[in-house]
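Only one protein chain is missing from this complex, and each of the others stays in its spot.
Moving on, here comes chain A:
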């Protein structure tokens, strides 16, 4: 009884000195991020690409599937900024729309798979024993088959208006394993810290300990990892779409535009060059941000920058 009345008092006492460092940590990280040129360049590139992806289809005078029969397989011109393909479709509009979808897929997959990885890894690491074995065994099993095979078999489900969302869920469902193993390792070491013990002895349920104490403690790592996951997802989706096993028309992603252009790479280079350049820039920007974030957020990876 007495402990419950004392708790708020004690809480404020221990919290009081802990408050000042928190904002300074944030400021510290921010200062470092601004000082890291890669992150700034990456963000600038990403902002530019996002602008292009969401404004491009709007400002372009052409529709995504609209055909200009007077200009088939034409090079870049004032009318068609990136040129046209064999059926007279505007490459700029297609690339911008494809970029938009690729970007969305990347972000969604990264969010879902990082959430799954964090939960699975933290639960496995915190509970240990049978839970740990079962979850890690599932992760091992999911690592045995290349995700590409499973996605390719299931590709017929990607048709229709919400088909790309199914692809997102599957991509996420097949890419959480490696991160979850890392999270598990960190959880095992965090589990023995005093504040976790304290929370446990105070009777906080394990679910709450994991969500409120363990996962926030590795948030920096999770953020950096999620960023890398964005680029992995975009690359994976491109490869699938290239073989016609990813997002299905009328939806369009960069992979589809690139696949269209690849056959004309020598005769009509603009069909291949522009979407590919956009894709590489996108992945490069995301990787630069992720890499810089990791350096800024993870104190153990200092001095690795170059």
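Operating definition for what follows: a contact is a pair of C-beta atoms (placed from the backbone, for glycine too) under 8 Å apart; a residue touches a chain by one contact, two chains touch by 3 or more; residues count from 1.
Convention: contacts and distances are computed from a predicted model.
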Task: Pick, from "Cytochrome (Ubi)quinol oxidase subunit III", "Heme exporter protein D", "ABC transporter permease" or "ATP synthase epsilon chain", the protein name that UniProt gives for the chain of this complex that is not shown.
output: "ABC transporter permease"
- line: Contacting the left-out chain: of A:64, A:150 or A:188, that is A:150
Field: Hidden-chain contact residue, picked from the options A:60, A:187, A:248 or A:276
entry: A:276
Message: If the hidden chain were put back, which residues of chain A would touch it?
response: 140-141, 143-150, 152-157, 178, 231, 235, 238-239, 242-243, 245, 255, 258, 262, 265-266, 272, 276, 279-280, 283-284, 287, 291, 301, 303-304, 306
